[in-house]
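Shown here: the complex without one of its protein chains, the others still in place.
Think of it as A, B and C in the order they're written, each chain with its own count starting at 1.
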Amino acid sequence: MVVKILFFGILSGKTGTKETTIEVSEGCVPLSDIIAELKTRFPELPDGPFIYAVNEEQVQTSHTIKDGDEVAIMPPFAGG
Amino acid sequence: MVVKILFFGILSGKTGTKETTIEVSEGCVPLSDIIAELKTRFPELPDGPFIYAVNEEQVQTSHTIKDGDEVAIMPPFAGG
Amino acid sequence: MTELVRIQEEDFCLEDEVKRLRAISNRVGSIVTFLGTARDFSDDKDVSAIEFEQYAGMAKKALSALREEANKRFDIIETSIIHRISTIKPGEQIVLIVVASEHRKAGFAACEWVIDTLKETAPIWKKEITPEGDSWVVPHP
Partner (left out) sequence: MTELVRIQEEDFCLEDEVKRLRAISNRVGSIVTFLGTARDFSDDKDVSAIEFEQYAGMAKKALSALREEANKRFDIIETSIIHRISTIKPGEQIVLIVVASEHRKAGFAACEWVIDTLKETAPIWKKEITPEGDSWVVPHP
């Protein structure tokens, strides 16, 4: 399956990209597996803390990711 | 001595006047004496609670009143 | 320059008052305002207008003291206070407090303190004009 990844704030600066895609052979994996894969692909990614969203809804790392999902990796919010 | 008296809010309605003067024979009396005199002159004056000011400064009933003072008898404030 | 503390018959403009405080310093990061407006209904009565009375000299002094005390007591930059004294119809503006500060927490605390304390310390009274007659407002404890 293919998953779209979005990086925000300082994270897109560290990884050098705002958006990428990841392919995994399984049809369903926990978000934690996707994060592990991203840390391999982007060693510059800091250790967190991160906030995660799937299809614009905030989730925990145990959330199951499916084909076509949009996964956002976000640093702590700093609006206002 | 002569003292100027101001009534505010509901009190001027009750006494029928916004302003009056009181003459007392002594040169200096506590505000409580002035209030007693006002209650005699204006039996319609309710029992309070009142707030008192002399020359635009809030005072207690023990405050000494002198010739020419402006004494305000005020119901609880209700601004804003 | 327009004064930061005013008691006036005429209406005021929120935008102008806020701009004036913002212009004081580029350190301003927070503006908290409280605007009190006249409601058409109070304590189960329809209200067609509110009439305000003040003890003029003392009321102005009370509001000025309030501004100074707020600026001293809270970590804020400046406070402005405007209270209208006239016959005010439902929906119209009565009172405005504007507090400029670096950070919002002190701004909220100061703004709420100013309006709470104004009601306790400013010699101002209001009479509600209703279809059943006029009545002076007794403050809630």
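Just so we're on the same page, contacts are C-beta pairs under 8 Å (C-beta built on N, C-alpha and C of every residue); 3 or more make two chains touch, one makes a residue touch a chain.
Keep in mind that what you see is a predicted model, and the values were worked out from it rather than measured.
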Original post:
Which chains here would be touched by the one that got left out?
Top reply: A, C
Subject >> Residue in contact with the excluded chain [from C:Asp40, C:Asp75, C:Glu120 or C:Asp134] >> reply: C:Asp40
Subject >> Where the unshown chain meets chain A, residue by residue >> reply: 6, 8-10, 13, 51, 53, 56-57, 72, 74-80
**OP:** Touching the hidden chain in the full complex, which residues of chain C are there? Just list them.
**Re:** 13-15, 18, 22, 26-41, 90-91, 102, 104, 107-108, 111-112, 115
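One rule holds in what follows: only the chains that are shown with their structure count from here on.
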Subject >> Centre-of-Cα separation between chain B and chain A, whole angstrom >> reply: 74
Original post:
Quick one: chain A and chain C, Cα centre-to-centre, how many Å?
Top reply: 49
Original post:
Which whole number of Å gives the spacing of the CA centres of chain B and chain C?
Top reply: 27
**OP:** Indicate the residues of chain B shared as contacts by at least two other chains.
**Re:** none
**OP:** Identify all positions of chain C at which a residue touches two or more other chains, and write them in rising order.
**Re:** none
